[in-house]
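Subset of chains shown; positions unchanged.
By letter and in written order, the chains are A, B and C; residue numbering begins at 1 in each of them.
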Amino acid sequence: MNTHVLANASPVLPVIHPAIEFDNVSRIFGTRSRGQVTALRDISFVIDRNEFVAFVGPSGCGKSTILRLFAGLIPPSTGMISANGAPVVKPLDKVGIVFQKPTLLPWLDIESNVVFLMRHKYGRVTEQDRRAARELLALVGLSDFARSRPSELSGGMQQRVAIARALLMDPQFLLMDEPFSALDALSREEMSYELQRIWSERPKTVLFITHSISEAVLLADRIVVMTPRPGSIAAILDVPLPRPRGAHSQENPLFSEISACIRSLIFGGANAR
Amino acid sequence: MRDRLAVDLRQYLEWLAPVLAMVTIIVLWEIICRVFVIPEFILPSPSEVVTAGLNQSASQWADNITNTLTVAVAGYLVAIVVSIPLAVALGLSPLLSRTIFPILVVIHSTPVVAIAPIIVVTMGTGALPRVFITFLISFFPIIISTVTGILETPEELLEMSRSLRAPRIREIVQIRLPSAIPYIFSALKVSVTLAVIGAVVAEFVASETGLGYAILFSTSSFNVPAAFANLAVLVVLSLILFKIVSIVQVIFFSWSLETTKKK
Amino acid sequence: ADTVRYVLDWFPSGEETYAYVALKEGFFAEEGLDVKLSVARGSVDAITRVASGTADFTGASLGTLMAVAAQSNVPVKALMSIYSKPPDAIFTVKGSGIKSIKDLIGRSLVTGTFTSSNQLWPILAKMNGVDPAKVSLVKVDPNTIAPLLAAGKFDASINWISAAAGSGAVLKKAGKELVVLPWSEFGLKGYGFSLMASDEIIKERPDVVRRFVRAFYKAVLFNLKNPDQAAKDLGSIVAGIDVASAAGDVRSTIPLIKNEVSAEYGVGTFDPALVKTTWEWIAKTRGYPLDKLDPNTVINRSFFIANHG
């Protein structure tokens, strides 16, 4: 069903490894009430370096699990995951994650929360980091809240802090789990553009989970559409819309075409494809 | 305005109530002692206790208080300095935890009196054995609570830390310990009064000064009011140390009390 | 000056004045001794401290030393006897009708939980024709005995004579009068409180030991002659001592030191026969065979010379 074939099948040329590769990955959770639950079954896909890939699919289909698998936070039950050709056996280096929940540290103020990942990973925070943090806070519209505690922020504001925090890391892999879910239409659009700008200025491989089809089409190079029970890949779609994309992209007939296709995959069942 | 007054009154009451409660208890105690003519060698009345306290010379008071306080505080600090790193180690290694915990339980449930001879013989009769005894009596709650707190760290924060491949030590210092703060302070409060008791017990078994020695000495010479005077000072010391721990939490770790105060 | 360490076997009180008198009256200084005092919690603790080298000298019960020596090879020797009679006694209040051990039948008796008297009690009782089972005996924290007696919760208590003054004062406050029935009057014999030293100091610094014994002996004699001054000496060194009550305690110990036994053998000496009697009591109370210990091996008579005081 996958539209892509493993890229490293050619043995002669110097192999350029894909950034992310899932090869027949399954993940089973042991639960107390329902025994073994298969969250993901036989997931295979390949993401190239600096590609922007979106994951869409119904709630509970295993999107967050894929993110955690790739980040090396949980091991796959079977199958093989690799990053830049090396198997993922422990948490990846050079990863920035926006988790589904903001997970801010309640005892730090907002600016400290933004630089926290730096401090935590490298043990120190330079003045330059702090400046970058303040710029990112401005970018997400929270300059006034640098000294506030997370508990004083609204849900959407907390989520924006989490985004700023991950961007500050300038990671090679940016993994975002429904980063804009708590944002209003306006902030959402602004953030989408900013994310695209950052991504084009400093290319990185982005794994972007969303439940907004239009957001996926707007942002992604390719879209992985998933189905649940057990989580598996229904289709992987290319989005050949020209970049930079913006409000105007939505007028491109391709946009609505791809959107409709995803919609039919999700709403109408995978066979409709 | 009326609200303002109500708030003032309330704050006033918050300070007044405990004082009032203490005063009431003391007055009641005095009345009971007088009405039922309770002999001083069973329960001296507050006035007898005060008289006995005034009979003790200032230098003796200073001596007793300094001795007990020094040992209690020193033992307490040793307990903190030893327990928190140990708790961190135990919290992170289930194997170590399984190995060391039984030993800690054994140490904590050994009555000091039973091993006093060994302590005195190996450490002499100076301040060292007393600090050690105080440590022995007060370290346990800190370990248990810190371990619990470290293990109760929200999984999502740990996952964040793991995703950064942060060194273990930073996971502990920057994430686990801060989120264990409410646990740690709950134990620090228990331990500080245990440390005072520890200092006193240490004086019971090996010392010639301090409030604990004075209590035992006075009791053994049937001077119960003097014993109670020293007991009263001891208890006030405990209260002050307890309050200091609370204040430290309020000043340096106020966020750990946030849910409490948010309206 | 030579520095030595003396450990009291109980808190400073009228029964523990000797070291303080020797300090205050300059007996130690005269012998060129610099004496450091410490306080143990009972005879066993005191002997343990001397045995383990935490102190050089102590004053403690000879019976305890024998019991200890019978258990293990403890490097402590008794040098000089002070009490030539056992201090154990029954305390009761006037009007209780208890005038002898026999009168305790059917009455209630309270005692300290860990006093050595408890082991003597059944033997003494039987010797006086009393079935120990017919006397209810309750063990409590020693500090609570006098209050319990004063509160009338018990008819009598087991105490040491040296506690008579203090207990008497407590009873007086409750409007009661203390009656003391020393066990020595009911058949108990033996040496009590004695001066002891560690084998180590005996071996390493015999001269110091000799001087210490001499000074201590002077203090004992001083106590006998000037009980009030002895109490004052104690009070001048130890804060919180009630001098009047301590003087009473000192007086109550005089008959333990100066009596028909000391009249015969002299204060300070250990009569081998009485030493043997002391051991026989100990052996009986502990259920030891008599040959478990040669009682005279815990005694070193080479340092005390009666007339050098």
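Descriptive notes on the structure:
Assume a residue touches a chain if its C-beta (ideal position, glycine included) is under 8 Å from a C-beta of that chain, and two chains touch if they have at least 3 such contacts.
Note that this is a predicted model, so its numbers are computed, not measured.
Only one copy of each distinct protein chain is drawn here, although the full complex in this structure file has the stoichiometry A x2, B x2, C x1.
One rule holds in what follows: only the chains that are shown with their structure count from here on.
Taking each chain's centre as the mean of its CA atoms, C is the chain most distant from subunit A. A simple rule picks the central chain: find each chain's mean C-alpha point, then take the one closest to the mean of all protein C-alpha atoms, which gives B. Rounded to whole angstrom, the centroid-to-centroid distance between subunit A and subunit B, based on C-alpha atoms, equals 50 Å.
Per-chain Cα centroids separate subunit B from subunit C by 38 Å.
Put simply, the C-alpha centre of subunit A and that of subunit C have 85 angstrom between them. Across the assembly, subunit B contributes no residue that touches 2 or more other chains. Those residues of subunit A in touch with two or more other chains do not exist in this structure. For subunit A in complex with subunit B, the touching residues are 68, 71-73, 90-93, 95, 97, 99, 101, 103, 105-107, 116-117, 119-121, 123, 149, 151.
Residues of subunit B touching subunit C in their complex: 39-42, 56-57, 60, 116-117, 120-121, 124-125, 204-205, 208, 214, 216-223, 226. Those residues of subunit B that touch subunit A in the complex are listed here as 154, 156-157, 159-167, 170-171, 174-175, 178-179, 181, 253, 255-256, 258, 262.
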